[in-house]
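Presenting chain A:
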Amino acid sequence: MTHMETRHHQPGELLHVDSLEKSFGGIRALQGLTFGVPAGAIKAVIGPNGAGKTTLFNLVTGILLPTRGTISLNGKTITGRRPQMIARLGVSRTFQNVLIFGRMTVLENVMVGRHMRSRASLLSAGLRLPWMRREEQEIRARATERLDFVGLADRAKERAGNLPLGEQKLLEVARALATEPKILLLDEPAGGLNTRETERLAELIRRIRGQGITVVLVEHDMNLVMDVSDDIVVISFGQKIAEGKPREIKKHPAVIEAYLGEEGGYANAEGRRA
Partner candidate 1 sequence: MRRFGKGWRGAATLTFCLVLVWSVVPRLAAAKEPYKVGVVFAVTGGASILGEPEKRTAEMLAEEINKKGGIDGHKLELVLYDDESDETKCVLAVKKLIKTDKVPVIIGPSVSGNTLAVVSECNEAKVPLISCAAAIKIVTPVEDRKWIFKVAPSDSHSVERIYEFLLKKGIKKVAIMTVSDGYGASGREELLRLAPQMGIELLADERYGPKDTDLTAQLTRIRGTGAQALVNWSVGPTQVLAVKNWKDLGMTSMTFVQSHGFASKKNIELAGGAAEGVFCPLGRVNIPELVPANHPQKQVIMAYNEAYQGRFKEPLSAFGGHAWDSLKLAVEALGAVGPDPAKIRDYLENRKNFVGQGGVFNFSPTDHCGLSKNDFEMVVVKNGTWALAQ
Partner candidate 2 sequence: MNRQDTGIFLGVVVLLTAFPVAVSQVEAISHYLDVMIFVGIFSLITMGLSLLMGYAGQVSLGHAAFFGLGAYTSGILCVKLAVSPWLAMVSGALFTGAVAYAVGVPSLKLKGHYLAMATLGFGVIVTIVLNEEVEFTGGPSGLSDVPRLEILGVPIRGELEFYILVWSMVLLVLVFCLNVIHSRIGRALRSIHDSEVAADAMGVETARYKVMVFVLSAVLASLAGSLYAHYVRFLSPGSFDLLLSIKLVMMVVVGGMHSLWGALLGTWLLTFLGNEWLHVFKDFDILVYGAILLFVVMALPEGLVSVGPRLSHMWKRGRESEG
């Protein structure tokens, strides 16, 4: 097994998914999806609604188990690992429907991101042993850095639940970064952002990559995608229909077809949401 997928695994690829398949009851959300993410790249995954983009993220982060196929990180297969394990291996993410810890302060949210990088036990925490305090200081410091990095430092003391959507999305990024990931999965980070915010986001994504973190981006905002990504995978109905550099994708017939088809679908989706 391991051999088989290492054969597929190209050198220099950080993440590799191989003939990945997931079906819910009858519906097959993903069917035989295969692609790789080179270390240090920004790779975008695009496609019409319900193409299976979020499912892909849930499979990679171990929230869902694939029906078939393998996922490997640095050539080591991680399929079937528990989410915490995968997180510890350096995969972190944000969520399409923002999942912040609403009752905690902004800073505390990011501090949770430091959880697996710290080790104080129940006892030492309860007794507030000196070394635990030092660790706590360190956690706080690192978390504040991350907040600074995404530009939320001034919000640190606010109740996360009270932030506007845009800032909640940034908070999620900060929280994810706090785990010191090798690879960061961003699920529609630009959703509900205005143009200015989106521009800042693009710049942020570049800076993240600048820190040597590989980024996988699921996004509907084509301008953003074309702007930041080195490399794009297009999936439709759970299958890869194209892969390549932005400019190739722009004029790829299958993609255009899919997206024209999608307009209507998109409208319906909106209708259903309203």
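Some observations on this one:
Note that in this section contacts are C-beta pairs under 8 Å (C-beta built on N, C-alpha and C of every residue); 3 or more make two chains touch, one makes a residue touch a chain; residues count from 1.
The set was built so that all candidates are chains of the complex that A comes from, given by their letters.
All values derive from a computational prediction rather than experimental measurement.
All listed chains 1 or 2 share the complex with chain A, though the touching one is 2.
Partner candidate 2 is touched in their complex by these residues of chain A: 61-63, 82-84, 87-88, 92-93, 95, 99-104, 108, 111-116, 118, 120-122, 125-128, 132, 135-136, 139, 175-176, 179.
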